[in-house]
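Dumping the structure here so I can ask a few things about it.
Left out: one protein chain. Kept in place: all the others.
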Amino acid sequence: MKPGRLVGIVSYGGYIPIYRVKTSEIARIWGRDGEPLQTEEVAVAAMDEDCVTMAVEAARYALKRAKIDPKEIGAIYVGSESKPYAVKSSGTIVAEAIGASPNITAADFEFACKGGTEALQTCIGLIASGMIKYGLAIGVDTGQAAPSDELEYTVGCGGAAFLVGPKTDETIAYFEASTSYVTDTPDFWRRAERPYPSHARRFTGEPAYFRHVINATKNLMTELGYKPEDFDYVVFHQPNLKFPLRAGLMLGFTRKQLEPGLLIPSLGNAYAGSALLGLVAVLDVAKPGQRILLASYGSGSGSDAFSIVVQNSPYRGNPIPFVSHLLGRKKYIDYAQYVKHRGKIVF
Amino acid sequence: MRRVAVVGVGCTKVGELWDKSLKDLAVESATKALDDAGVERVDFVYVGNAYSQILQSQGNLGSFIVDSLGFNGTPSISIEAADSSGSLAFHEAYKAVKLGWANYVLVVGVEKMSDSTPEEVAKALMACEDQDYVAFTGITQAGLHALVLRLYMERFRIKHEDVAMFTVKAHKNALNNPYAQFKNPLSVEDVLKSPILADPLRLLEYTTIADGSAALILCPLEEAKKITDKPVVEVLGSASATDKFYLPERIDSLTFNATVEAAKKAFQEAKISIDKVDFIETHDNSTIMGVISIEDLGFAEKGRGTTFIVEEKIPINTMGGSKGRGHPIGATGVYQLVETVWQLRGEAGKNQVKDAKIGLTHTLTGIGNLAAVNILGCL
Partner (left out) sequence: MGMLSAPRYWREIKYRYRLIGSRCLKCGKIYFPRRLVCRVCGSKKLEEYKLSEKGKIETFTVIRRNPPLGYEKNVPYIVAVVRLEEGVNVLSQIVDCSPEEVKIGMPVELTFRKVREDGKEGIIEYGFKFRPTLE
């Protein structure tokens, strides 16, 4: 999908909560001491944080960098699978918190871990068509995992907001194209009113994650006529460490292209925030002229792939923290505090 | 304008009085006051109560209490100003007699808190603060006092031990008050080792849930001399003042202007100077507010309140104060006045202040956005 007019990233902001729990601590509780783990530690939202508060923090960071009048934002879309209201759009609260309401459209997107990239595609469409001036696309999650489930070792919390608008000389980067690959594949899901997701174990691999990420990426590269070496950075959705690395290898990318966007070992899988935070980490360090491949993955299933070209480095006079800074800001909690934070203690 | 006397007093014990309802408490204290005065009917009943609408779902206490006393048709009003409810009920009663609107009036302060859980009480105690910007932060009333305590100790370099003396003295005096809630002497160490309510304020520095009722009968001074043989206690001055509602706007100076203004006006009306005061019944629902009140009333310089207490320059809270006698919020102002009358009449027993001629009472609402000062004398 190529936009009729080029759309750029005006600014962006990432947010990661301060608390961390070491996965070795989780292993201690469930009798898996000493086993090798794919993550060192995962980010945990504070008791008074949720998707909405994290979305607001990310959005505020993006706006601080952008210095635009929030009232010029025409759309706010929040992608998440852990939004606090099943019915009441998180976007309404974010819009009010940044002073963008009321002449705005807002909605929440759900497609497991790719809600955020869909929000991005939708904003690109609205801007390219001239319907809005700026759009804010946010992907954010407080990952949920049932106690003792394997997911506990990888779920994290966090998200990112992207303020997009028409491409100008000042935009940080622009989108060349996006492709999506979506099928009905029940690999991982959460029934309405159930607190924790379920998954089909090893079925979540080849027919799910790999089939969709690889196809979306291949289709994108074909559409644009690109080869793996045309990209400087590759950011994939990170449900764990193995999948993005293997997908990268299968597509012909190198570890060097993948490393800067791999946050899972110290953040965990922030679900709808995962791929977008990886993109933020890459944009924090990318140089003008470099090209980024971004491919999210949402269970159920689908993948959104983007080709992004960097125009400007954002760190000139950057008033907001880098992802590396946010990752370095941490306080450890033990498993008891972790379950208290994640609401697993029934009051 | 007439001179006004207090001609009858009475009160219940203070404590967790499981067997007594709000009505039982009010009737008990009112009856004692009426008997003490030798009076059977009054022209008007003034009720002081802070939280009965919230904790007991019982409003309209004026009519409620008049009816429970069997006074058919007597007009009545219930006054709410949190901890100053009792003092302001007294003030209104005093005005009525002073201005000739009524001859005999009954003042009843009453509070029933122990039917409620600590969480319900904590929420009610915040009713006197801004709901949208103070209660909304989740701070408790104890927390507000703790903010002041920390700033005060930091600003004036005062040791917590010296502030804690307020509780020690309060409990010491309460030992000889048959109506007091607490009968256990405490040391500074006991106070500072008690659990933390809100850093750095300790449990034993702050008042707790209490039920109680106290009552007074007021009448014109000339009448009082005719109906009683007891020493006649006159109301010399009564005043109140408010201050900015939101604590952060007035915490910087650590001076609570509501107290300063109320005291100034009361002394002006009484036409006496502060050095004539023989004893003080001041507001100590926390140690630090007791200390600061001593300063704001004019008895000590700012930052020197603890020295005043440690050196016991003038007797303070002679029957235990809010901490020792107990703090049934809306009734406390009236308890202070009842205790002042005992002192002035020479009926204070072991805690009798020698040659007590003039006494001052002071209540502070919440963390200080309203204060009331009353001065009584037996000259």
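We call the chains A and B, going by the order they appear; numbering starts again at 1 in every chain.
Following the convention adopted for this analysis, contacts are C-beta pairs under 8 Å (C-beta built on N, C-alpha and C of every residue); 3 or more make two chains touch, one makes a residue touch a chain.
Just so it is clear, the structure is predicted and the values come from calculations on it, not from any experiment.
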Candidates B:9, B:79 or B:126 - the one touching the absent chain: B:126
Candidate in contact with the missing chain, chosen from B:12, B:140, B:207 or B:282: B:140
Omitted-chain contact residue, chosen from B:75, B:118 or B:349: B:118
Interface with the undisplayed chain - residues on subunit A: 18, 46-50, 52-53, 56-57, 60, 84-85, 93, 96-97, 99, 321, 325, 329, 331, 340, 347
Subunit B, residues in touch with the chain not shown (by the definition above): 118-123, 126, 130, 132-140, 142-143, 146-148, 150-151, 154, 195-201, 203, 244, 246-249, 251-252
